[in-house]
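Reading through the structure tokens given below for one structure.
Note that one protein chain of the assembly has been removed; the remaining protein chains are unaltered in position.
Going in written order, the chains are labelled A, B and C, and every chain counts its residues from 1.
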């Protein structure tokens, strides 16, 4: 039985806390959030202690593992505090928006042999996982090209855009991780393109982009393309294609039902997509949490590490540099 | 080189004449139709003689084969005239709406060793043919159930309904033939159901139905379901499912393009279906004509015979009897 | 808070007990099963009392509602015991295999104003529910034809077949309920066909069938076709088509992921289907239980009643009679 404290009682904290509560090898000890009412309401519903001091939650003797779902700028200090006490951590992405700080934190984690899993939830989604398994089983032979389509249903609020670190660090970064993971090799070269097509004024204001493309290549020549947009009217668009020497794997979107409509105007029409990541990756969040706890319970290596976080951030930084310089960047 | 006369210059005659003209082993000698202008216009465009006397066209020395596309009540006399002269015939369905007359004609054709192919064009359509080939190759093991969906895009004009012989003889009959053909055994029992849902008044007037279901069974227990409707707003709906001990084959409809539309309201929406049989089975008509000519040129057995016509008509008659008596009919 | 006892700790009892435990308006008081170890293990995992006496479980003061998941022949006596004490019941199908006993039980339930919901779980599945909602919203206009495909992945064990009441009462009955529900009118005429194609010897032994077709019609002429087979190699096949004057609705099967494979031999290939009803209708069982509890908590009418059970059984009996007599049966 692993005693767990969840830090952060926002929407992502809620998901993690609920999943902890339903995992049979774990016990939800505490939910901590400076907003007392948020902590109270979430902890109360799940029969855990509510706390307002995240550090105190880390320090508890009955807590062996920490799930960090607090704002990005708090990740490093909470993570390191837990690691220093020998506690395992599942931390939401990214480690930090700043590369130098992230690097320093990773070095500290590794010096201390800390057990920190970065929350790349998509890797645990059933179709993503089936894709990786099919590649491992040799079904497509040698991977040649990975095509990732990833578009949000709607523009995030200005407040989010202001602090997001830009499209490459807040949105593309998930796809860069999936790209690395499916290529099975590290990208060594990357080019990116950014446009302002959804809300040019807002993007201009924050020196950001709402529409982007990235292409990258590994040392052996495997290629990956990513396309992003902050707004797709038909819903949260998440598709992947893995093309190899023996075949291809395609992943489609999820919809609420399998219904298809036939009318005078159209045939075979399906419903709009599940709206956003909380619905789309609901199963993935649970599988991710279960994998974390299983690794702890069975003393196995964690499925993702802070190095994964660092590498994804490094690729995002290269994308920013590529847009700024108009060059392919050596990673 | 087979010299061919096409009888009937209506829409089905046009298709046959054009296909004859484009077949390299055949020569279109004449187009005959009592409507001189129709014969003229079609024959002229294809470089053949226009005639108003169908019998005279049959009698020509340079004609070795006849394609009959005239009204149903003329089929038997034209077919027999050609057979008596030792000429091959491709005749549109049905032989006749009357079973007794049809039976007599078939006996005469067989007594004379006549070469008459009944125009069951669907059997030659590429997906239908691929289904039959897949069954023959054992892909689905033993066939257990055949499900046929067949709905017209819109109600035919009253004039057609008046003389059609009723939904089972004008519409279901095509599906009864395909059912027999895909089951690979003769049905021995049949039940039918008729409703008046599209135009009750018109159907009542002609003691006909616009919506129908049939189920039938072979001696070994293989089952077939057919559903029909004289009106489907989304187009001419032609789907088939063959379910067997080792798997299933599905046939989808055809659309003008492969385009799929994604909007705020729907995803993956395809175009309405190709409107009606002339567009849907365009390729089938050509393949049917080519098969007829190839059989003649190579002196091979014709792919369908008057017996097929008789058996389909017999099943249609059973359907009528079943609706009238509320019983399963032994075929 | 509704106190609930679940009777039966088999696979269906497990599902219901788990769903009760996760429903926030209900409390799982007890699990009762004559097999003490089954009751113990299920109750223990969910923090409820384990009992071996179902009647005693019904009689408890802290129990306001009963979920019956015991063998069919016990349904009536448990249901009536609960009703006589004014307790609400969610009872698995069927009421009983015998029509006369069922009728008597229903009369008794109604005389006592008993609140009994029959567990037609499919009606609560998200796509089924979306279909019914789309019909209600007028999306397909007037319903004309309903086509139901329902095939099991594999033959049930002989022990199940022996007591099942035959294919029409153990398998078709679910589709007969869905047919009634989607037609929106009572069928007045029904014809059925049975074959022995999967395991003829076993079917012969129990005078049963493994492959069946049914067609039925309402007074206004709406038609419904059902096809069943006790074995489909590609998995548990559950598809529905609703065809109406303004369009059509199709429901597809569920698969574990959205992956599509492209190889030298095939393109766009999907995974085999979710294996059987426990996986396929997992969400439906939960939604059904939630609907039951919501109706109790808010004192609303139950979404299904014993009348639904009676009518489905009546249709199944007509199917048996039709196969035996070779006639269309007036319901």
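We adopt the following convention: a contact is a pair of C-beta atoms (placed from the backbone, for glycine too) under 8 Å apart; a residue touches a chain by one contact, two chains touch by 3 or more.
Values in this document were obtained by computation on a predicted structure and should not be read as measured data.
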| item | value |
| --- | --- |
| Per the touch definition above, residue among A:1, A:36 or A:233 touching the missing chain | A:233 |
| Full-complex contact with the absent chain, from A:59, A:110 or A:189 | A:189 |
| Residues of chain A (touch criterion as defined above) contacting the omitted chain | 142, 144-145, 147, 149, 151, 189, 191, 193, 195-198, 211-213, 215, 217, 220-223, 225, 227, 229, 231-234, 237, 241, 243, 245-248, 326-328 |
| Where the unshown chain meets chain C, residue by residue | 233-235, 253, 255, 261-273 |
| Positions on chain B where the hidden chain makes contact | 126-127, 130-131, 134, 139, 246-254, 256-264, 268 |
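In the analysis below, only the chains that are shown with their structure count from here on.
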| item | value |
| --- | --- |
| Chain whose mean Cα position lies farthest from chain B | A |
| Homomeric contact chain B-chain C: same or different residue positions, threshold half | same |
| Chain centroid nearest the full-protein CA centroid | C |
| Size of the rotation, in steps of 5 degrees, that lays the CA trace of chain A over chain C | 180 |
| Whole-Å gap separating chain A and chain B, where each centre is the average of the chain's CA atoms | 58 |
| Between chain B and chain C, centroid-to-centroid distance (C-alpha), Å | 41 |
| Chain B: positions in contact with at least two other chains | 233-234 |
